[in-house]
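What follows is a single structure, and I will ask about it in a moment.
Removed: one protein chain of the complex. Kept in place: all other protein chains.
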Amino acid sequence: MRGKALIISVATGILGILYFIYAGMMLYNWIAGTFIQEAGSVNNVLGLFVPSDPGCAVALITIGMLLLGSLYYGLNNVKGVSCIFLGSLLGTAMLIIQFLVVLANMASIEVSFLSGEIVEYTVVEDVLRPEITLGIGSIMVLFFSALKIRQITGK
Amino acid sequence: MPSTNIKKQEQPTGYKKIRIALAGNPNVGKSVIFNELTGGRAWVGNWPGTTVEKKVGKAKIGKYEVEVLDLPGIYSLTAYSLDELVARNGIVEEKPDIVIDIANAANFERSLYLTISLLEMGTNIVVALNMIDLAEAQGYKIDAEKLSKLLGVSVIPTIAIKGYGLDKLKEAITKTPQIKRVPRKIVDYGDLVETEIQKIENLIKKDLELSAKYFPRWLAIKLLEKDKDVEEKIKSSPLADEILKQTQKSREILEKKLQKDMEEYIAEKRYETALEIAKKCLKTVKIRPTTLTDMIDFVTTHKVFGIPIMLTMLYIAFKFAFDVAAPLCDLINWFFGTFLYDLIVNSTLPPIVKSFLGDGIVAGVGSILVFLPNIVFLFLFLAFLEDVGYMARAAFVVDKIMHKLGLTGKSIIPMILGFGCNVPAIMATRAIEDENDRKVTALVNPLMSCSARLPVYLIFAGAFFAAYKGTVVLSMYVLGLILAIAMALLFRKTLFKGPSAGFVMELPPYMMPIIKNMLIKTWERSKRFLFKAGTIILIAAILIWILSITGPSGYIGIEALEDPYLLEKSWIGALGHFLEKAFSPMGWDWRAAAALFFGFVAKEVVVAAMAMLYGASGEETLPSILTGIFTPLTAYAYMAFVLIYVPCLATLASIRSELGMKYALFALIYEILLAYFVALGIVFIGHVLGVS
Partner (left out) sequence: MIPLAFAHEGTQVKVVKINAGKGLSRRLTELGIIPGAILKIVKAQGPGPVIIEVCNSKEASFLCNSCTLKCNTAYGWRIVLSFGMAMKVLVQELM
């Protein structure tokens, strides 16, 4: 049991840090794109495309904070489990939303066909994004935290 | 008081008609029960003379055709809060045969307070004891039978969300109708007070009309409580002077002897009774476990995590409302802009009719409907957050900051919504209790740069500040935000003075929202936007169309819509020239001024209007034309003007429906003035700094 808890803690920690890293890059992209004209943008890191969406960055930072915060409080603790539960929940939510956005974009393409426009759309760019890939990690963490919650609340 | 059995006449269809009303605290599941009974079909309007929502539905229960009236969520029946007054008078005027008092088992004593207040008023009630599952999770049970005996009315345990107990509730409704109960004394106020109550009551009983309409004991108690509304009602009685004099005397005697304000005393005694009854009915008690709500709340109201979580929720809301709804918007855009438009153009109708339908109606209606998916999706997500229970936590988390800005925690939602569209944002201000806070929040909301203004910013920024496009657009948003805060503080210190009444808010446990209720709520709100905004915009679009093809010299012809030279001769052109003088220090010509007029209907129309006025063949060529007319400085001032000047028509309509015509006009005027001076200021500062 001890070993398992350790693995999960480490996994959570790594996940949290990854969220932070991608958020940081997103912010950089945004700042660079908006304020400074010449600075390049970091578009592709570790195979994931990084948009320059500041709102998304805020969301990812929040998730990262919560995941790392859970380690701070400890995973055997009500506070720690609360953090990890909410962090992974938000991570999963981001994944779902991004998934819906992909579907919406595909639908938009269909609509533009109606007006006779031919638009190019690379699905890959929208799918290989931190929200989705890290989100998958979040789902797994979510399961774990749900189990822990069951222990605590007895439901 | 004699009990009367009032038998209703049987309708030929064999169905008897009765009327019931639903009362209860906020957050107890009233809407759920309403939807369960009526299937969600309701007529929504306002209680006459107020902005309080009135919801009525129909149901078939047993052999009865039932009209279900949803009263506002209230904690008691005082005359202080508009909601309570409306509910109280609603019960007296609408005379429902039964009032279903929905009590919250998980917050028992508080619910009982309302129950007792209702019984004191002599209302014929059936108590639905809802959320008993939640109570059990907290560790206790309520003996419904005992409660029933103590109160003298039927008590039905229910779990509305799961449908449990609803059959028994319906049964109780059919078994209880139309018999006017003999109201009994529920609260014993102590010998001293009871004696005085009796004195007043005896006087009231002498007025037969009054005694028939209201329960005399209730009137007497309310008079002692200095209830303004009851005092008004008494004044119409021939015995008014006597009654009021006796009340005054009694009150003086009691306040001297008890050394306490009567209102406080009576409210306390009522609450004590609630506590006593509650004690007698509460059964087992066990250790209260940590609930999921506790755990989630630890994080959502956390000093550090609280605000980031709120921002994340907002981000998700926006992403959902705009990116996910986008294809639907595109579809609507295509349908109106291309499909219908082409259909009309290619038809064999006379040209003027074609123009009227195409450029007037289709364009006008289309410009509003294009927003509909965004608004529906946004409302849906917000309904979700509300029903889950998160909204209250969000308001708590930002309250401190908002306070420094002259607003309140609950203002955060309208403010953020305003970045998407001001119309639902203004409607969202309904949730703010304090009148002043609500008015200020709604009035500064149009300064939040809604998505319709973006096209204007992009065109200008692209034409004049190409390299710094992003920054310039961002600066518009920031400018809007700063102005909103500044105006909020200004308003709060001058026109809407007064300390914020503060708020008291319940934090209900988190619950899985019921999809059906979410959808119903969303539909009701979207419907309102559609009709309010839709009708006004349609009228305005037609009006502008007329003003474009006619002029001081008479009818010009629909070619004016395509030909800027002809357009100059129309009323729009005349208006533009008229305004040109006012705008000369900013260096804007009559066309720019005329375009602003179009923007009054919907701000994104400014770009299309400019294209038309400047004879640009399309929006792509517009930037190059613009550089010949504006300078970077005047262009920036123009963008600022578009940001600030008049809320779009739909927003004005919302302000009017939420706050009244007076405030809508005020918003109109203050924003035009503000816009003018800010634009002027920008140009002035620019010249001073040597920027041409």
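Chains: A and B, in written order; residue numbering restarts at 1 for each.
Keep this in mind: a contact is a pair of C-beta atoms (placed from the backbone, for glycine too) under 8 Å apart; a residue touches a chain by one contact, two chains touch by 3 or more.
What you see is a predicted model; the values in this text were computed from it and never measured.
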(message) With the missing chain put back, one of B:Asp167, B:Glu435 or B:Glu506 would touch it. Which one?
(response) B:Glu506
(request) Write down which of B:Trp47, B:Tyr75, B:Trp218 or B:Phe384 is the residue touching the left-out chain. (result) B:Tyr75
(request) Among B:Glu209, B:Glu268 or B:Glu559, choose the residue that contacts the chain missing from this document, as touch is defined above. (result) B:Glu268
(message) If I consider the whole complex, including the chain that's not displayed, which of B:Trp47, B:Phe305, B:Phe377 or B:Phe396 touches that chain?
(response) B:Phe396
(request) Based on the whole complex, identify which of B:Lys279, B:Lys527 or B:His687 touches the chain you can't see. (result) B:Lys279
(request) Name every residue on subunit B in touch with the hidden partner chain. (result) 75-76, 78, 80-81, 104, 106-110, 113-114, 134, 137-140, 261, 263-264, 267-268, 271, 275, 279, 282, 285-291, 293-294, 297, 301, 303, 392, 395-396, 399-400, 403, 408-409, 499-509
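The rule is short, and it goes like this: only the chains that are shown with their structure count from here on.
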(request) Could you tell me the distance, in whole angstrom, between the mean C-alpha positions of subunit A and subunit B? (result) 34
(request) Quick one: which bits of subunit A touch subunit B in the complex? Just the residue numbers, please. (result) 33-35, 37, 55-56, 58-59, 61-63, 65-66, 69, 78-79, 81-83, 85-86, 90, 93-94, 97, 100-101, 103-105, 107-108, 110-112, 114-115, 149, 152-155
(request) State the interface residues of subunit B toward subunit A in the complex, per the touch definition above. (result) 289-292, 294-296, 298-300, 304-305, 308-309, 311-312, 314-316, 318-320, 323-327, 330-331, 334, 338-339, 467-468, 470-471, 474
